[in-house]
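So the structure is just underneath, and the comments pick up after that.
Only one protein chain is missing from this complex, and each of the others stays in its spot.
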Amino acid sequence: MSNSKTATKPRHADLGLSDDDVLAMYREMLLARAVDERMWLMQRAGKIAFIISGQGHEGAQVGITWPMRRGQDWMAPFYRSIAAALTFGMSIEDIITAHLAKGDDVSSGGRQMPGHYGGAPYNIVSVSSPVGTQVLHAVGLAMGAWVRGDDSVAITYFGEGTANQGEVHEAMNFAGVHKLPVIFVCENNGYAISVPLAKQVGGMSVAARAHGYGFPGITVDGGDVLGCYAAGREAHERARRGEGPTLIEARVVRMTSHSSDDDQRRYRDPEEVAALKEQDPLLVFGRQLRASDVLTDEIDERLRSEVKAEINDASKRAEARPDPDVTTAEQWVYADSPEAAAGSAAAAASEQG
Amino acid sequence: MSNSKTATKPRHADLGLSDDDVLAMYREMLLARAVDERMWLMQRAGKIAFIISGQGHEGAQVGITWPMRRGQDWMAPFYRSIAAALTFGMSIEDIITAHLAKGDDVSSGGRQMPGHYGGAPYNIVSVSSPVGTQVLHAVGLAMGAWVRGDDSVAITYFGEGTANQGEVHEAMNFAGVHKLPVIFVCENNGYAISVPLAKQVGGMSVAARAHGYGFPGITVDGGDVLGCYAAGREAHERARRGEGPTLIEARVVRMTSHSSDDDQRRYRDPEEVAALKEQDPLLVFGRQLRASDVLTDEIDERLRSEVKAEINDASKRAEARPDPDVTTAEQWVYADSPEAAAGSAAAAASEQG
Amino acid sequence: MAELNILEAIRLGMDEEMERDPNVMILGEDVGKKGGVFGATEGLWAKYGDKRVLDTPLSEGMIAGAAAGAALYGLRPIAEMQFADFVYPAFNQIVSEISRMRYRSNGTFGLPMVIRMPYGGGVHGALYHSQSNEAYFTATVGLKVVAPGTPADAKGLLKAAVRDPDPVMFFEHKKTYRLFKAEVPDGDTVVPIGKADVAREGNDLSIFCYGYMRTCALEAAETLAREDGVEAEVVDLRTLRPLDRDAILTSVAKTGKALVVHEANRFGGFGGEIAAMIAEEAFESLDGPVTRLAGPEVPAVPYQHDLEEWFMLSPAKIVEAARKLAAY
Partner (left out) sequence: MAELNILEAIRLGMDEEMERDPNVMILGEDVGKKGGVFGATEGLWAKYGDKRVLDTPLSEGMIAGAAAGAALYGLRPIAEMQFADFVYPAFNQIVSEISRMRYRSNGTFGLPMVIRMPYGGGVHGALYHSQSNEAYFTATVGLKVVAPGTPADAKGLLKAAVRDPDPVMFFEHKKTYRLFKAEVPDGDTVVPIGKADVAREGNDLSIFCYGYMRTCALEAAETLAREDGVEAEVVDLRTLRPLDRDAILTSVAKTGKALVVHEANRFGGFGGEIAAMIAEEAFESLDGPVTRLAGPEVPAVPYQHDLEEWFMLSPAKIVEAARKLAAY
């Protein structure tokens, strides 16, 4: 898809996207990157103990997630999904609050590590650490919509290493059997911590596995944001038409070490690391938008400073929030208070459904 | 493969099989069937509490297993693998003894249910009940050979329902990554107890999944014994050439209910059940061998009576064996006696390796 | 009042809950047209259709994980593991996700779901169709664990489990499925999770049990009364997590002697928790050592008849252990 010929009309127009749309997408990527970079600053400043980063994944996440409908569809993300979560409506402040582990953090009230966001108000399933478990949750959410006959699509994101967990196989097979309305997004950045694709994925392609479950698997270039958008939109429409799942493998780059605990120089060549800059989806998309006269230096400047201001505000508010109250540490092991039922996504969804 | 054109020379000759070879294969199938039928008799006679049957699977098992080298290759079978185990050298008496749960039964000393055979002397891994676990053992055995640089191939068998267990995915992916010398045999009989293929396997083909792991997956007709043999031989040669795994999906028929505890009339149409007789691999292969003038009524008679006599002898010997001694019930939780180390396959293999 | 066996009671409980709440669904292997390998869901597929009584592929991880996702969506899934012995492929979903979704989301996501599992030996099921593996789940914070021993409790606890806002592991001893019939209150009678039942009163010692062991303990108690004049109090815990500590301590305060009985092997088994709790909290009222009677220290129930009999607990073995404790 990444190589589709450029029409006289700019490609995004062919896709039914206005100039404002693509600028908004670009802005979402800028935002995600800036939030991510801010997390690293806070980590170096000792405000956050641990960071796991989505830098290099933003194009795929924003492009594929763009067609999803907030409040109606469901998302089961992973720990690099900042851009996807923002695109799906999660607020900057909530993302930062989760990283700062504040007491009223919507994601976990400070109980989970940085990168483990989520929230019932957003239809974003709480992220956990064991890789791949969320893929079955997405399939279960899609099964829920299918049983109820609702028009709701579930989307889930995971890495190429995670694709080799048994649960991912079980999830895809079940979704294939019943043509469930679910979208599987594999963000293939070539590494699972230090283990490269060649030692990780038999056959070197995750997308190729979809065929074995009876639904299409496509590979997109994570630097080609419009290609990612097209893939996400088609997958979303297929799901809504009752034609079943789609597996989208986005080839992305991991521009940072695996996490703040890792040093990729131990296992990645300097040349390879140096080459990452040129593959930065922000850079690539920005060039495209300039080429089609949508983006100018002036607009770029404006967007970047807007984003910066938003993040400054959000950070201030987030940092001002209270730390968790230790006396609440034993709450919510079970639904031990009435708020639980009310607050629970289950309850929320039943009202929708 | 099942439709490969027939040459003037009989097909088995093209495959390098002599008349005696194919008669021996036919005899192995007769034997497996007869042992299986004897188990049912014993079950009705109250000598065995439970039976799970391989009837309809014999052609695939004998054909595919034929090229395996006893004592050098390894087998991780499942509960319908009587024909495969016999072909790989397990004695009739040991199979029957396992079903009778005798004390000196090589498989488990009467500790496991009928159908759970195996034995270190045969390089046949002890069968357990949780489906699919043996597939990882086969991959581990192949990894052992690969690490040691030995010329040893591992083969494993499982059903199409089992193909959807996560562990099977993890096993195939790992085998694909390192091109391990392992053969995956899926005996697709269209049902997992009562659940039909269409509700079980997304995409309806297990073989199609191999591509997603980077190795060939082929589908063979389990009634075409020579086609199964050709597939098994090619897979075995690929493995020995270091070219990696092969997934063989054999389309077979389950001629009985799932087990003696099941009644397939609850979920299978009478017509479908009636039609099974005509698909009996014994019948089909027998006709082929007659057509190529290898098998005659007289030979058929002789083989059947030989087989019957062998089974009668084996059954007598097996039934005469002692029941387990209850005072030994706590033995072998750990290698709590010197014999253990000696008797363990590990020890055995280290001597080989 | 209807006379039902435990299997019928569980089936009726599911049927009534599905009628009451359209969000209740069943998923598992062979639960549909076949009605389950034990017949627990017989008739429900015909009544509620393909989607609400869903035959899944052979993937327990998927059964548990998809049930969790459906619960997030607002359904109330009843997932069936064909045998408790086959729950392990789902262990990651149950322990990593299902048990702690509420805690890790600070109460904003709840998982109202039930996982039904036939467990226990004595049916020639051997190592993999006989396990009593409740200890893995009683050790898991965030789960609730129940193990009924009568038809009325089976139905009432099933209803409570379906309506509970949190995940419930529902253990059904397969040997009790058709063991006996007993009266089951009609209609909407819920047995609360977390409450034990004093199945028999007595002053000489307390026997703590659950599931099939309730039947064995009651039989043993009659023998003790008849042959020894020992009056044993039989406390059927019914719920293993949360444990009814008050009921246990009240009984021990009365009898001064505690015998904890379960079919699973002793070392690391659930009995250790009960015994340790009693030993710590009832120290002063104990007139004898808290005693555990449990299965032998082998990985699971061996198949051959004599071996299985050797493994299984029985009224006779309970009588023997109780006599020793009573005589202390």
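Read from first to last, the chains carry the letters A, B and C; within each, the first residue is number 1.
Note that in this section a residue touches a chain if its C-beta (ideal position, glycine included) is under 8 Å from a C-beta of that chain, and two chains touch if they have at least 3 such contacts.
Quick caveat, the model's predicted, so the values are computed rather than measured.
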item	value
Omitted chain - touching chains that are shown	A, B, C
Of C:E19, C:E297 or C:E320, the residue in touch with the unshown chain	C:E297
Selected from B:V147, B:L283 or B:A309 as touching the chain missing from the view	B:V147
Touch with the omitted chain, as defined above, among A:T162, A:T246 or A:S315	A:T162
Residues of subunit A (touch criterion as defined above) contacting the omitted chain	49-50, 101, 108, 110-113, 116, 128-131, 161-162, 164-167, 192-195, 199-201, 261-262, 266-267, 323-324, 326, 329-330, 333
In subunit C, positions touching the absent partner	85, 88-89, 91-92, 95-96, 99-100, 103-104, 127-128, 135-136, 138-142, 241, 243, 265, 267-273, 275-281, 283, 286, 288-292, 297-300
In subunit B, positions touching the absent partner	74, 76, 105-109, 111-112, 116, 118-121, 125-126, 128, 130, 133, 136-148, 152, 154, 166-167, 170-171, 173-174, 177, 331-335, 337, 339-341, 343-350, 352-353
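Rule of thumb we're sticking to: only the chains that are shown with their structure count from here on.
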item	value
Taking each chain's C-alpha mean as its centre, the one farthest from subunit C	A
Distance between chain centroids, defined by C-alpha means - subunit A, subunit B (Å)	45
Computed distance of Cα centres, subunit C from subunit B, in Å	37
Residues within subunit C bordering two or more other chains	56-57, 59, 61-62, 89
Numbers and ranges of subunit A residues touching at least 2 other chains	166-167, 170, 173-174, 177
